[in-house]
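I have a structure here, written as structure tokens, and I will follow up with some questions on it.
What you see is the complex with one protein chain gone and the rest in place.
In order of appearance the chains are A, B and C, and numbering begins at 1 in each one.
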Amino acid sequence: MNLTNENHFMTQITATTKNPTQSPLQAEENTAREHYFGKYGGRYVPELLIPALDELEKAYTEAKQSPTFKKKLEQLLRDFGGRPTPLIYAENLSNHLGHAKIYLKNEGLLHTGAHKLNNAIGQALLTKQMGKTEVIAETGAGQHGLATAAICAKLNLRCKIFMGTLDIKRQYPNVYNMKLMGAEIIPVADGNCTLKDAVNAAMKYWIEHLATSHYLIGSALGPAPFPRIVRDFQAIIGTETRKTILEREKRLPSHVVACAGGGSNALGMFTAFLTDANVELIAVEAGGSDTTPGNHAARMLKPDIGIAQGYKSFFLQNPDGQLMDTHSISAGLDYPGIAPELAYFAEQGRIQFLRASDDDCLTGYKLLSLHEGIVPALETAHAISKLPHIVNHIKKNTQQEALIIVNLSGRGDKDLFIAAPHINPDDWTQFLKTHLPKT
Amino acid sequence: MNLTNENHFMTQITATTKNPTQSPLQAEENTAREHYFGKYGGRYVPELLIPALDELEKAYTEAKQSPTFKKKLEQLLRDFGGRPTPLIYAENLSNHLGHAKIYLKNEGLLHTGAHKLNNAIGQALLTKQMGKTEVIAETGAGQHGLATAAICAKLNLRCKIFMGTLDIKRQYPNVYNMKLMGAEIIPVADGNCTLKDAVNAAMKYWIEHLATSHYLIGSALGPAPFPRIVRDFQAIIGTETRKTILEREKRLPSHVVACAGGGSNALGMFTAFLTDANVELIAVEAGGSDTTPGNHAARMLKPDIGIAQGYKSFFLQNPDGQLMDTHSISAGLDYPGIAPELAYFAEQGRIQFLRASDDDCLTGYKLLSLHEGIVPALETAHAISKLPHIVNHIKKNTQQEALIIVNLSGRGDKDLFIAAPHINPDDWTQFLKTHLPKT
Amino acid sequence: MSRPHSSNPITTNDIDKKLAAKTPKPLHLMTHIVAGYPSVEVNLQTALIMEKTGVDFIEVQIPFSDPLADGPTIMRANHRALAAGMTPEKSFTFIKTLSQTVSMPIIVMTYYNIPFKVGIDNFLSAATQAGVSGMIIPDIPYDATEPYLELIKNYPVYPIFVVSPQITSLRLKKIASIAQGFIYTTLRIGITGSKTTLPPESLDQFARLKQTLSIPIAAGFGLSAPEQLNSLIHHANIAVIGSKLLDIIENHPSNINGRKNALTDLETFLTECNQTILQSNKTPKSHP
Partner (left out) sequence: MSRPHSSNPITTNDIDKKLAAKTPKPLHLMTHIVAGYPSVEVNLQTALIMEKTGVDFIEVQIPFSDPLADGPTIMRANHRALAAGMTPEKSFTFIKTLSQTVSMPIIVMTYYNIPFKVGIDNFLSAATQAGVSGMIIPDIPYDATEPYLELIKNYPVYPIFVVSPQITSLRLKKIASIAQGFIYTTLRIGITGSKTTLPPESLDQFARLKQTLSIPIAAGFGLSAPEQLNSLIHHANIAVIGSKLLDIIENHPSNINGRKNALTDLETFLTECNQTILQSNKTPKSHP
């Protein structure tokens, strides 16, 4: 356990993963190798996109070395985003579970309500730096779209959000807010009309508008250099957390927990702790309604390597290689692929994976609200819901009081329309009826 | 203009109003005089309540001098609340309006989404200090209730929220979240079944449960010492703002703008600037649909002194002294009384009052969303909507570039059900219908 | 039982007279109505029943939109009276008629914003002219820096103060020095266990009040059954019955038959109350 290397992580945009099989990212030398995490990642895209990815990589490399970029990024993260986000001791929850001190890193207090903004700000600034005038983004739950629309309004970038028609229906509140902020919503009526299809549509649009558009990918996936860029822009979560916990507790956490959809909030939190060998890193996937294919989004249930949407990683796919339908109560975890870097660290055993079902999620959602006065996003609630399990496991195996940090990736406001019908169906229906115009 | 007296305001809980006709608040000497602001304020309550108000005053006086209290307060404001909140330069809006640099103090990034939490945290800690185990609060829009429910969950205090039955119907999302956090909602079916009635009901409950309950009033009004306590706990807004703007701009603002319902966010922002004679302080009231009595909540339209709900101030009342119905598109500004301290400074001419109509409010709401990527609370939107007016006035009267700060008292998520039917009625109705259970 | 009030030019009024009446009554009754609820006609009928059944004081509330100190029943009555068009002016017109119809001293109860808005002198003149003997304004503490407390000295209307069991001795003493007629204390009995004996806390309260005050004590409490009045005898001088009466009126449908039933029920109830008091006089209880 190394308590003194926090300097290494002080500036998120230069934070790099020091893993034994991977040389550190060297800005000048864009070798194919650094597009991979072990065997995961890469650039599985039409040749058409290569120039744009190269351009992005170059811009990012320059940005990382540019004090101006760093300053602008820090300013926006602070003034627009509201960073640093707090790390709070969840005293009631800790007492409730016993044997562990639990801390929460509250990214839900960021502007637009989730960690997504960290990355959106970073990439929007890159867009400016590349001299592009338009940002496109895919969104499922709408949180990434919302973050993107917000920073585009702020930075005067034209903004197009690709969203499956099904998601537009389900997530209208976010659609409404994105439109208020001037974003154009591009409905995607292909496939299942959800996130995966929005990615395809955005990618296609990008191919046709490379000169003016930047595709602002929302999680640590897609073709290189996206996984690294997103990871780096999110790494500030872990950087802040590591610093603060050392100040407060004079020790590193024993466990760090995060939910994993695409993987950006998990990697954002974990990256600063990767070289702290004694810190256990736990990612929680969406177990959905059950383990039948199509009813969950747990890529790690039976890790199956595939190549789609521009990268190689674990995918939920059928034996023919077709990506499968997924289900989760939380729209943000409902995606068939996973960050290649998470796939790599899963393989290495550095990050463990747990699964929370839809019911678990609602339990976690209620648990945190009641004990800590924080209503979490349903995505985050997946991570929360595994705390009893994790603590029980620790109780059996160690004497020492555990120190657990959970990444509270977002706040729950956005989930009203999904959670309320579960928690309080009659009231909810009544309320909706009163808001329908009288006919 | 005095640029160097910020030390005086560094610690919010000792911040006091230095106004020429009022001696500074002296903790030891509870004279009747200091229950007033000029002729406004006071303690117009049943004798029954006097002991509880005295107890509160004593507890608050002690708390102000207690380093432990101060430390706990600061910790909760930081870790639970997310303070400090950012001050952001609204560059697009400034360019759009011209002739002024506009900054926004974003209290919407506080936990639960509005400035209300500052006061809720402070008073909840006082509750603890008095050894009481229950908190009661009134709420209209639900923001104060939400803040109170959240901090009560965090501090293990029983929480009862009094809310008019009409408001419960209108503001179900907040009701839902309060319940999730363990608060009990007490429906108030008296009078108009709105905020004013909730205050009466809460006060009555308090009278009967003084030994165990603290009444956590949500704005800078009610009987002394509430107006001062709430003002002091909110004063951190202005304290932070003053410090930051001096760092950034090396000068004080020329204008500071805030919306005024009860008056807590306005006073929270203005207090630090009261002695800065060149800083113009502007409060914006709810002009509602028009100036017909009952159709607005603009107490300053024809300031009319009255005594109700425990204090003397300006009230919307009929010639018989009955409080009148009010209307505003924003539930948080829809109240017939106003902070006695605001009444006093209005009389003194230190604070100017403007009025924004419901339509203005929606214009301000869209303006900020589009230009700055921040969807404000409808309350805040009232303040925003007057910026063009204020800037035009400045253009006519001064050569110098103005420096305007707006208190962004809350974020807009809570207003979806009120704003969406105005902004996008068809989509909204469609969306609601898809969420009704199939019959 | 009347006492000199040095600060007041009028030394006695109907309140003092009533309390000093020759027929000894172990407990006086004060009952509450809200002017204009359900109507001034019913107010008058109600008052007549009250007088007939032996009520000693009548408290007439001038309705206010925000009656801070009142429970749900009275609050509702206030709102309904206002909705039906009741005003302070109409209230005084009614009270004048009332004072010419019944001989019970009339105590006006309202909230401070009404006199404040109407003008304190206007209000007190109107009250005087309407034959009012006392005035309860629950939201104006004795130390409020308001002209009301000075101005009322110029009128034959007693300021009646409401005190709480938790009041400090200092405040109680100060109130005692300016109070006239009686002092009104709130307490709750009948909730905890026995309905006919006072709980120890309440006994302590009365002891403390009596020690400080030489003025009669009125006690307001959540009365639900006439026999509960027994518990107040020898402790308080006046029992105040409020919400219960409004409950009786409210719980009947407001058609003619309903109202008739309501007034019959009211009469029955008040008769029982009075009898309880009068009988207790014959069977003295063992009180400390």
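FYI, a residue touches a chain if its C-beta (ideal position, glycine included) is under 8 Å from a C-beta of that chain, and two chains touch if they have at least 3 such contacts.
Bear in mind the structure is a predicted one, so any value in this text is a computation, not a measurement.
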Left-out chain, listing which of the shown chains it touches: A
Sole contact to the chain not displayed, among A:101, A:128 or A:196: A:196
Candidates A:106, A:177 or A:309 - the one touching the absent chain: A:309
Absent-chain contact - pick from A:169, A:204 or A:327: A:204
Touch list for chain A against the chain that is not drawn: 32, 36, 42-52, 54, 190-191, 196, 200, 203-204, 207, 210, 305-310, 315, 317, 319-323
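In this section, only the chains that are shown with their structure count from here on.
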Chain of greatest Cα-centre distance to chain C: A
Most centrally placed chain, judged by C-alpha centres: B
Distance between chain centroids, defined by C-alpha means - chain B, chain C (Å): 38
Distance from chain B to chain A - Cα centre to Cα centre, in angstrom: 34
Residues of chain B whose C-beta touches two or more other chains: none
Where chain C touches two or more other chains at once, by residue number: none
